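Moving on, here comes chain A:
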Amino acid sequence: MSKKLVLENVSKHFGSLIAVNNVSLEIEPGEFLCFLGPSGCGKTTILRMITGFEQATSGNIIYDGKIINDVIPQKRDFGIVFQSYALFPNMTVNQNIAFGLKMRKVPQKLIDERVVEILTLLGLTGWERHYPSQLSGGQQQRVALGRAIAINPNVLLLDEPLSALDAKIRIRLRTVIKRLQEELGVTMIYVTHDQEEALALADRVVIMREGEFRQIGTPLEIYKEPKTSFIAEFVGTSNFLTCTKKNGKIQFGKLEFMVPDLADIEKEEIYLAVRPENIELVDVTVSGENCVPSNVVDVEVEVVNFLGAIVRIAFFLEGEEMFVDVPEKEFAKIRLKRKDTMKLYFPPDAFYVYTEMFRKLI
Partner candidate 1 sequence: MICVAVAFFTLLGTATAKKMVVVYTSLENEEVVDYLKLAKQELPDLDIQAIRLSTGELGARMLAEKDNPQADCVWGWAVTNMSEFVPRGMLVPYKPKGWDKIPAHFKNPEGYWTAIDLYAAALIPNTKVLESKNLPMPKGWQDLLNPVYKDMLIMPNPASSGTGFLQVASLLVLLDPDYKSKPVEENKAWDFLKKLDKNMGQYIKSGSKPAKLTAAGEYAIGCSFAFVYSSLKKKGFPVALVFPEEGAGYELEANALLKDAKHEEAAKKFLDWAISKSAMKGYAKFKLGVTYPNIPGPKDLPALNTIKLAPMDFPWQSENRAKILEVWQNLFIR
Partner candidate 2 sequence: MNDRSKEYALPMEYGISSTRMEIDKFIIPAVTIFIALLLFFFMLFPLSAILRLSFFKGGQFGIANFTLENFQRYFTTSYTLNALWHSLYVSIATTIIVTVVIFFFAYAMTRTTISGKTIFRNIIMMPLVAPSIIQALALIYLFGRNGLITAHFLHINWNIYGSTGIIISEVLYCFPHAFVILYTTLSAVDIRLDEAAESLGATPFKVFTKITLPSAKYGILSSAALTFNLTITDFGNPVVIGGNYNVLATEIYSQVTNLYRFDLGATISIILLVPSLMAFILNYYISRKTFSMISGAAKPVIRPSRPLKKVSYTIYCWLVSFSIIVIFATVVIGSFVKIWPYDWSLTFAHYSFPSIAGYSAIWTSLWISLIVGIGGSFLTLVAGYVMETRRPFFKQFIYLLSVMPAAIPGLVMGLGYILAFNKPYYFFYGTPWIIVINIIICNFTLGILSSISNLRNIDPAIEEASISLGGDTIKTFFNIIFPLSRVAFFQNFVYFFMRSMTTISAVIFLVSATVHLASIEIIMLDNDGWTASANAMCTCIIVIVLIMLGILQIVSKKTGKREEGLVSAI
């Protein structure tokens, strides 16, 4: 059953506040799509418009070729998992999961079979007669999932479902969700502010900010090629350098960096971003002869942070605090300490170039 969900110039205004500003998107059937953005960016509003709990101020929401703006939520046959799980406290796990089926007047025998199926699928066998208050957070979330998929929806919408859980459980449930989606082949629309989650789960990620789509792409694309400085900062970590373009070269304080593709940039003030893991340690992670000389600098180690698989070293460059990530295995060879000098190499193609900065550098 291939049913495409399309957002066509959708906007949502709350009085004078524009929550969603003229966005368009085509969601492929069976796709795992993530809306990622900070609080207040409009991602939940979009979700609510898709589910039918909010009406779009303008634009169309199209499903399977039909405009569904005015279709009541009950008739949309979408499954929803809420941030607060919203399990019915007065019903057992069984009854919660069976609820949607009962509303559809499915015969009891079929309901029982299906509930057993779902319990097995989610690893909840044995908890049928328990009440939500007797379950752990992770279990409750699984029941919420089960309840939503029981009616076999074509689209499953999840509104920050894991934000209330502990880190470890979150990771475990992430796997459950991903596996579920692959097994059922259902279209998954997932809203979150946790970029790690988005990158781990999604086929495609939509970065949202202030009611607009800033970038749509695969996790890899978003990570490797952040279109705006905001995305560079929001997804992963980035060091930012405020530079001036002079005579075809980039000046950062007293340093001059070599950066490719500068020709078409007319502005004088430009911003460079570079990820900590892309900065190399000369003669440790990269051989000195492969380095463009202008991009090599000597800096003093400020703080060494041991993060497990990588070591993050803080340093100052032209008065700005920055970080470089070194794999632990490599770091073990050199064991830098505070006040040691290290030679850093900024590969030209590691820089992201932006003409606008999303906020002032503090």
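We adopt the following convention: a contact is a pair of C-beta atoms (placed from the backbone, for glycine too) under 8 Å apart; a residue touches a chain by one contact, two chains touch by 3 or more; residues count from 1.
Selection criteria: all candidates are chains of the complex that A comes from, given by their letters.
Just so we're clear, the structure is a prediction, and the values are computed from it rather than from any experiment.
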Complex member in contact with chain A (any copy), out of 1 or 2: 2
Footprint of candidate 2 on chain A - complex, ascending: 1-2, 29-30, 51, 53, 72-75, 77-80, 82-91, 99-101, 103-106, 114, 117, 131-133, 137, 140, 147-149, 151-152, 164, 182-186
